[in-house]
Structure formats: structure tokens, C-alpha cells
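Here the complex is missing a single protein chain, while all its other protein chains stay put.
Coming up: chain A.
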């Protein structure tokens, strides 16, 4: 079953139709094999890039699609539904363009943004470190000013696309002033002194490379600092507000895929002489799964529409990330249940969906941190 959507314009409808076609014909058929072999699908991003999907929510004057988040996120959901690693990758790329697009000077944007949105390049977002996960302000990677450059030294951890990315939006410490001592840099992927470690051996999302990023006296032009010195953490966190909406949309896409698989299986599998969907015990499970998918979608779309209208949306984005990723965990777990023993094997995709769902509760702020963000906003209100 395809997700039923309400879209604001005819071009958005055409866009979703195009994304569905590409997802069905180009992404879905390759997903299982790439995930099994743990191969990063760089070509898939080139195809999506040529189609314009790597720049959808950014202004047309820089080569973007100038689409509202309401539309971009639904396109992203369709991609993730066919192939989670690619959906997450698109979301990470879009987030990696955020700091420059929203806080770069005109000169910086004119110089770098068009190439970043054109589709040939792939970005990464480098905030986390081994000792600075949930507590991002504890990051220790140093950027020391030296003439016209900064010299970067340290190790970023858990970086999606590490080693594959053409540029990194990277947070490093320019002073010891805690959260106010961090700055944001747009670091070219081929910078001497920048190397990626061995990929993490993950439970799921195995097509998406995650690795450490080592910086040894890596020289980055001071012109590539985005925003003022000390503004980096604020930029990183506001990138995450939008990024979390992307993860919420990906989680909904994944949950939708699991639901579709479960419903199709339940219609054709018979036990006790009847299709198993005819047993109320199972039918109610499926109904709860559908309700979880629909409500998660509604939640991220509400946050997206607030963002599109220029309203504050930090709390709503945290809520959407929390609700959608918990829904994905529940729905994928239940999808395995619906398929019984078959669901527990690698011959069916639902066990992979379950493994992929788990990480969405962890990255871009664990779901405990989402609650922290929500509570902080409540206290502030």
C-alpha cells in the first residue's frame, strides 16, 4: 500500500511520483544486497543528486529545489521506505548544508553552496566524539588559528559518510570557553591530514558507513569558518533541529515499509484454514501498527509546517523524532511478530528493518536527550 499523502502543490505531487518511481526501480531492488555486503551505495546518491533530491529544501538561487519541509520530508520518507541507509544519507547531506545555507556569508554561500546542492557532492556532519556524545559541548578536537588558516587536530567519532564525503561540516574547539568555545568549519574531504578510520561494525544500517575521522594538523582556510568563533555549538544544535525532522521522516518511511510487508504477508499466510489477517489477535496488531505510522507521520508534518511558516519548532522537532523513532521500533518489532519464524530470518526484510529502526532512537540525540529538549522548552515557556 502506498502512503496516502496530502501535498500542497501539483509539482509536489509530481515530485513524490518521481521519487516513488526511482525508489521502486532503482533503490529497493539493491537495498538487501548492499546491506548484507555492507557496501556504501555512492551511486545511489549520484542518481538522487542528479534528480535534485540532495538540495530540495534550499533556495533556488543556489540551485536548490526551494521546497517546504512538508514536501522535502515526504520525499525523504519515500526514499527511506525503499532503503533506509540512503534515506538517512540524504538527511545527513541536507543537514550538512544547513550551517552554510543559513549562517554563511553571501560570499561563502555563492562560493560553495551551489556545488554542495548540485548533486555530485556528498556531505557529512561531524559533531560527536568518543567522549562527547550526548554531551556534545565536551568535544575536544582543536582548531588553532595560524595566519590565514586554522590547524585542526583531534578525532571525531560516529561520522556517517566518513571517508566517502566530499565535505564535512565539522565542529571544533577554538577556545576553552566550554559550549561557547566551539566553532563550525566547512572542511573539504580531501584536506591533507584528514583520514577516516575503519568503519564501525554495526547492528544495522550497514550500507551506511559510520567511522571515526582523524585530524592531524589538518589545515583549513579561515574563510571556511561558518559563523563567528564560539558560535559553532549553536549552529550545530540548530542544524539538528531540522536534521531530527529528517530522521523522523526516515523512521516513518521505515515503519511504513514494515507495515506493508506485514499486511501483505498476513493476507496470504494461512493457518487453521484461514488467512492469519482474519484472526482478531493479529488484525488488531496490524491496526495498532498502522495507527502508529499515521500518527508519527502527522507529528513530523505538524513540526514541518511550523518550520515552513517560520514559527519556533525545536520542541515539536524533538517530539517528532521521539514519537516517530519509537513508532518505528515498535512497528518493525511487531512486523517480525506478524511474519513468525519467517520474520526472524534474513530471507525476509523485516528483521533488517528492526535492526535499522534501533539506531534512530540513538543518533541525532538519543530519545532521552529529546525528552531533555522538550522539558527544557517547557521550563522556558
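In the analysis below, a contact is a pair of C-beta atoms (placed from the backbone, for glycine too) under 8 Å apart; a residue touches a chain by one contact, two chains touch by 3 or more; residues count from 1.
Convention: contacts and distances are computed from a predicted model.
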item: Among "STAS domain-containing protein", "Large ribosomal subunit protein uL3", "Electron transfer flavoprotein subunit beta" or "Sensor histidine kinase", the UniProt name of the subunit that does not appear here; value: "Electron transfer flavoprotein subunit beta"
item: Omitted-chain contact residue, chosen from A:3, A:31 or A:53; value: A:53
item: Touching residue (missing chain; options A:11, A:43, A:288 or A:347); value: A:11
item: Interface residues of chain A (partner: the chain not displayed); value: 10-11, 14-15, 18, 21-22, 24, 47, 50-53, 56, 65, 67
